[in-house]
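Shown next, in structure tokens, is the structure this report addresses.
Every protein chain of the complex appears in place save one, which is left out.
Letters A, B and C mark the chains as written, and numbering starts fresh at 1 in each.
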Amino acid sequence: MERKKKPTRHSKVTSLGDAAILARNALRERPEICLGGLFKQGRPVALVRALLAAGAKDLHVYSSPGAGYDIDLMIAAGAVEQVFIPGVTLENRLCPNFRSAVESGQVTAHALDALTVVGGLMASAHGVPFQPIDALRGSDVLKHNPLIREIDCPFSGRRIHAVGPIRPRVTFLHAQEADRWGNLRYLSTMVYADQLMARASDMVIASVDRIVPDDVILDDPSRVTVPAHYIDAVVEVPYGAHPTASFPGYAMDEEHIDAYADLGDAARTGDRAGLDAYIARHVTAPTSQEDYIKAVGGADNLARLKPEARTE
Amino acid sequence: MERKKKPTRHSKVTSLGDAAILARNALRERPEICLGGLFKQGRPVALVRALLAAGAKDLHVYSSPGAGYDIDLMIAAGAVEQVFIPGVTLENRLCPNFRSAVESGQVTAHALDALTVVGGLMASAHGVPFQPIDALRGSDVLKHNPLIREIDCPFSGRRIHAVGPIRPRVTFLHAQEADRWGNLRYLSTMVYADQLMARASDMVIASVDRIVPDDVILDDPSRVTVPAHYIDAVVEVPYGAHPTASFPGYAMDEEHIDAYADLGDAARTGDRAGLDAYIARHVTAPTSQEDYIKAVGGADNLARLKPEARTE
Amino acid sequence: MSAAFSPLEQMVVVLARDLADGELGAAGAAALVPMAAIALARELHAPNMTVGGEMFFNPEPGHLYPSMLDDRALGRCEAAETFIELFGHSHHGLDFFFHSGLQHDAYGNINLHHVGGTLHAPKMRGPGAANLSYCHTSTRFYICPTVHTARNFVEKVDFITIPGHLSGPEAKRAAGLTKEGPRFVVTPRAVMDFDPATLRMRLKSVHAGHTAEEVQRHTGFDLGIRGDVPQTPAPTEEELTVLRERVDKTGTLRI
Partner (left out) sequence: MSAAFSPLEQMVVVLARDLADGELGAAGAAALVPMAAIALARELHAPNMTVGGEMFFNPEPGHLYPSMLDDRALGRCEAAETFIELFGHSHHGLDFFFHSGLQHDAYGNINLHHVGGTLHAPKMRGPGAANLSYCHTSTRFYICPTVHTARNFVEKVDFITIPGHLSGPEAKRAAGLTKEGPRFVVTPRAVMDFDPATLRMRLKSVHAGHTAEEVQRHTGFDLGIRGDVPQTPAPTEEELTVLRERVDKTGTLRI
């Protein structure tokens, strides 16, 4: 008997440019984008740059409850309308373009807290119409937070809070490894809200520092942090989180982020030339990650970003 | 200068007997016990036997949504008043003592579903007064389920369900490894509801097949499934899940469970001698896990329970 | 004409043919036949199917196991989840799922709780069931018990553990069951489907070696047989070869 060959499974591996167009078009339907990682750890910055280069506009940006460099860059590039992130900071200093844009009224930054964002993602991931919250008291954030409301608790009778589902149209994640089907392996210690976002979102695009063979995944399934089921596209982008960290591959590039923030501070006081040149050099001009790596001094320069071994 | 020695951290390692007394006394305050694992995988059976030997009575038993051998044994030993487990089965056959006890009215087995149990544990783990559920329709279980109620959804306006927190007084878990502080490492593929139960419970006691050195944990923190924070005591019990499985150490002992079920079936038809002898031999008589292992044919016999390698 | 095949192999092939490429589904509790059907579909025509929603994704077991909740079957798979993620899948639903019970009735309702008596004073207490949601959050499900007698196919179940079509379109609507519900009932004797107007079960085809009269005799309600009933298309040689060589290497379906 002539037997058919086993049919072929589609790979989810795509290019950075195609991923950006996929995301941009989806965000034109509904502008809610969510970014994985936390502050200077595990942020999908290469995808963010590609999205900016593809001309995304008027975005509503969500994240795990803390973000900094990437949201500031998105604002500097003029792509953001509203920010739904509780904490926006470079940690050692403020985010200059975020500050300017909010102070000038160009961007609306909502007052939120971590439990509202996480609870909203939980409601979406769980498929329920809301998540109860019972740990918010006394903060002025409660007077302004647009996502929560007070409800009468059917069990305790008390007034508590509730948040409806937060369902990002597109989520960008960065992981260290994936197979070609999109099973993501995080080798970093923390995985932040990345699993949760993947489960809560309409479309999920992941960058990874490297694609690994199928067997790496099959031989150790409990190491997979985000199953391929939740992933729509995966892009192999070496140093894809730069200038944020991707443990154990590379640490955050504090020097780069500080230099960027200096340009942002200069722009606050009227001198935008440096910031514009930064965006041109790092966002607009590169047509590939190889170009970007060259623009930031080449792989030899990036090799200095040692993750400082676990056993130090 | 004379410097004090670094003060000593207390180990959470305890004996099977002490763990059982700790649990029994806590359950006298409130009889709600919860068991980790699922059906014939990863069940804390050595802890259950020790608790039965310590004379626990009138228990209200929770579990991940599926259980079999252990709940049946607890019922056979006369320790159970109420069962809050959606599915009770040996998978290839019914649970004989569960059947008998429910049919005779000796034990109340509530009609529940998985989402009620998981949602109740989620509410407790999250510290909120209830968990909304919006996926229950049409089943007669809804007419009898004592833990859920209908509420008006403040977001959708629809009638949905909600479950209050399930907070077990004691949870028993079985993991493959732990350090002496109680950080549990699951090497099995699935971890069921075990993390969730640990976060939802007042007291958590874990059995592990082996205690590992501190560095094994510190060198690979993202492999820790249940952090020590949630664990009150940890007991090193080789083959502690037997006759259920503890991958990759040993497979479920289907022969043993089938022989037990035959004795249960005999008891249903009036001949309880074999079942009583089984309980005496496996539960009452052994004063240690070594005794138990001898009673089930010794380590050589258990070595037949090959987990059938991942790469098969 | 294809080679000899077992009743379970016939069931597996019927189910596999109805599973489409790119779908997401899971096997349910009595997993031998459903897991084989899923694996066969993946081998034959559905390489982009995702097996998920039961705390693991795309297992590649060395052979068929009677239960999927067995690390021997899951040691090689793509990812593992927990009951929290299952809670989410249960709400979002799958494309397909499988069920079987102690009793199945004329509207595809399934009983796993008790036969005779009442819930708390049952004549015979069944196992209950963990997941009651996939039957109506999923696009469709299949009923596939491995026995088919007048005792497990009854006019009305004593307790509805898993709702099928309840008592028909109106009851289903009233209960908020908006999806297809049970599509086919596949047993070792035959395939049944449901009349679109009444949602009552009816005989669709009988497997080779069985007759409509025999199936009706072993069913506790009227199967609406009118005229000739077609024979279930037998497994093709390719289906059988792939099933035996790549899915059921140890012949579990032929025991």
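A few notes on this one:
The rule is short, and it goes like this: a contact is a pair of C-beta atoms (placed from the backbone, for glycine too) under 8 Å apart; a residue touches a chain by one contact, two chains touch by 3 or more.
For clarity, every value in this text was computed on a predicted model and none was experimentally measured.
Across the entire complex, contacts from the unshown chain go to A, B. When the missing chain is restored to the complex, the residue among B:Glu29, B:Asp152, B:Asp219 or B:Asp258 that touches it is B:Asp219.
Summary of contacts with the chain left out: across A:Ser11, A:Asn25 or A:Asn92, the touching residue is A:Asn92. Remark: the omitted chain is touched by one listed residue; of A:Tyr62, A:Phe247, A:Tyr278 or A:Tyr292 this is A:Phe247. Listed here are the chain B residues that touch the chain not shown: 1, 3-4, 6-10, 125-128, 179, 181, 183, 199, 217-219, 221-222, 224, 226-229.
Take chain A: the residues that touch the chain left off the picture are 38-41, 64-66, 85-89, 91-92, 94-95, 98-99, 102-103, 105, 108-109, 111-115, 118-119, 122, 134-141, 144, 188-196, 245, 247-248, 251-252, 307-312.
One rule holds in what follows: only the chains that are shown with their structure count from here on.
When every chain is reduced to the mean of its C-alpha atoms, the one closest to the centre of the whole protein set is B.
Farthest chain from chain C, judged by C-alpha centroids: A.
A comparison of the A-C and B-C interfaces places the larger number of contacting C-beta pairs at B-C.
With centres taken as mean Cα positions, chain C sits 29 Å from chain B.
Residue positions 56, 74, 76-77, 80-81, 87, 90-91 of chain C each touch two or more of the other chains. Contacts with at least two other chains are made by residues 127-128, 219, 221-222 of chain A.
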